[in-house]
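Every protein chain of the complex appears in place save one, which is left out.
Chain nomenclature is as follows: A, B, C, D and E, assigned in order of appearance, with residue numbering initiated at 1 for each chain independently.
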Amino acid sequence: MRLLARLLAPKVTVHAHCDLPCGVYDPAQARIEAESVKAICEKYQANDDPAFRTRAIDIKEQRSELVKHHLWVLWTDYFKPPHFEKYPQLNTLFNEATKLAGGGGGTKSSADPAVADRLLGKIEEISKIFWETKQA
Amino acid sequence: MRLLARLLAPKVTVHAHCDLPCGVYDPAQARIEAESVKAICEKYQANDDPAFRTRAIDIKEQRSELVKHHLWVLWTDYFKPPHFEKYPQLNTLFNEATKLAGGGGGTKSSADPAVADRLLGKIEEISKIFWETKQA
Amino acid sequence: MRLLARLLAPKVTVHAHCDLPCGVYDPAQARIEAESVKAICEKYQANDDPAFRTRAIDIKEQRSELVKHHLWVLWTDYFKPPHFEKYPQLNTLFNEATKLAGGGGGTKSSADPAVADRLLGKIEEISKIFWETKQA
Amino acid sequence: MRLLARLLAPKVTVHAHCDLPCGVYDPAQARIEAESVKAICEKYQANDDPAFRTRAIDIKEQRSELVKHHLWVLWTDYFKPPHFEKYPQLNTLFNEATKLAGGGGGTKSSADPAVADRLLGKIEEISKIFWETKQA
Amino acid sequence: MRLLARLLAPKVTVHAHCDLPCGVYDPAQARIEAESVKAICEKYQANDDPAFRTRAIDIKEQRSELVKHHLWVLWTDYFKPPHFEKYPQLNTLFNEATKLAGGGGGTKSSADPAVADRLLGKIEEISKIFWETKQA
Partner (left out) sequence: MRLLARLLAPKVTVHAHCDLPCGVYDPAQARIEAESVKAICEKYQANDDPAFRTRAIDIKEQRSELVKHHLWVLWTDYFKPPHFEKYPQLNTLFNEATKLAGGGGGTKSSADPAVADRLLGKIEEISKIFWETKQA
């Protein structure tokens, strides 16, 4: 039963961050915004009313920025030198993930749900590493 | 197996909001910030350095405001008239919860972890109703 | 009579809010933003230049959010349990008003001045109750 | 006379601003925040609890910034060359008013209600000119 | 000469502002944002994809607002009465510059790089006076 709880754990506890630091972090914050970005992309593709699309682009921009912010916070504030040693791919992973939420082909300039999916995939990879480090 | 998935569901899927609306909501956003507020209160009580406390009060203020914001969004944007009919306590619940994150005895003016706990309790009540309405 | 109104205008006390709390509130803040939203809707209807409309939609989004914020502040921070007892319609009134400034048919997704007018009507109702409670 | 003021109050048109421009402006926005600043100063003087004072200073900082912002908007966006010709004191008036809401002896660095009063006096002068230009 | 400029570049002290006040100011902050506005205008003119243009208008709005903000800060917080006496054109210069970054024909409502150039010219004039006062 404890094992089960352990296995489920990564999906259960959600945590926030502040730079006191309060010691509370969770990749869910980035994922939540990325899911919103994906939903916006889907609604955008299904609706060609110019006014709707203007709002969708505007809001997608803001939500993508929040994705970037939450990821940057994890990268700088949560992860420490030993983590980067153990997971040498971490820097590239975060750099690619934040680029995917940006303007050069990321979810800011693209309204393709597939781009949002790639972003969600990167966040999932980060999330997996994050929860491994919490268990260690 | 589906039942199991169902039972786990409230803890698994975390969702965000935007007012497109993207249709993605989750009380976890409010809870995350409230957990951060509680952690700040605990660190505040354990550290009487004036500079530390100034930062703690400042950050607690901002995080409490985020709790209020996320709750207001749920109250206005997610919940519809049928929900208010089915759950007549909803308005009072949200009003009390947001007051508990404010300045008149809530987590803005108080650094008592017990106040943060009461806030977390209200968010839990809201969360339970939220997930019931998602299942309906 | 108009002259009289003119002369009195600068002296009518309008009030703001902060969550110290400073004890200073005024529904005028929400109304001011809602009047701006209405003016934007009118200019939007009168001008079909795409660049102008993009700006109008963008700004209308922000101003509508401010309307919601000012109303939420009144609902949570100014009104107390005795008010809700005396005015049982308050919760619904605030919920409808903030919905009217949102994305599901409110002034965020609609550029119809009539929607802004309905929003202004709700704010007027709130304002009337607010001033009654100040006199009591 | 007070009753009359009361009755007229809800009908006094107060106006906001956006840079569409929507054409809606009102010095009340700056005054509202300045009144909040003054109330904070008074509460600060009456309460020497360090945690309360930290919050008061923090919030006073934000509200003072809002005063400056609302005044800057009027100065740049509402007033036009003919106004500056007719009211040659306008530039100095705005410069002094915004300085009074700042850090060099203004309401950001001072918690003296008398400073907030001087700020309110400047806003009143601006308001008077503003309403004269609206009548012209 | 270009090499020399290159070598000196990293050592040229650029300064920011905060309203403590920290005493650190630099017109470069306004110019930086104005250069961004100009680059956006150029990209806007070269690309008629509606989604791209919506993003460009949205971002140009924000960057123009930052130009206004940085200029207002200089006008209120850095410049003192003796400066205004020595440079009687200062008030008009700042008023015109901030108007050029606004909505009534400035870089918010216009996507013409020539408007951004006029704005940059005004900032250059301000910058020249600023550096003269620093040397004095």
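Keep this in mind: a contact is a pair of C-beta atoms (placed from the backbone, for glycine too) under 8 Å apart; a residue touches a chain by one contact, two chains touch by 3 or more.
Computed from a prediction, not measured in an experiment: that's the story for all the values here.
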{"item": "Chain not shown: contacting residue from A:99, A:118 or A:134", "value": "A:99"}
{"item": "Contacting the left-out chain in the complete assembly, out of A:31, A:55, A:68 or A:122", "value": "A:68"}
{"item": "Residues in chain B touching the chain absent from view", "value": "50-52, 54-55, 58-59"}
{"item": "Footprint left on chain D by the chain that the document does not show", "value": "50, 53-54, 57-58, 61, 103, 108-109, 111"}
{"item": "Missing-partner contacts on chain E, residue numbers", "value": "4-6, 8-20, 22-24, 26, 28-29, 31-33, 35-36, 39-40, 43, 55-56, 59, 62-63, 124, 127-128, 131, 135"}
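Just so we're on the same page, only the chains that are shown with their structure count from here on.
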{"item": "CA centroid of chain B to CA centroid of chain E, Å", "value": "41"}
{"item": "Numbers and ranges of chain B residues touching at least 2 other chains", "value": "19-20, 103, 108"}
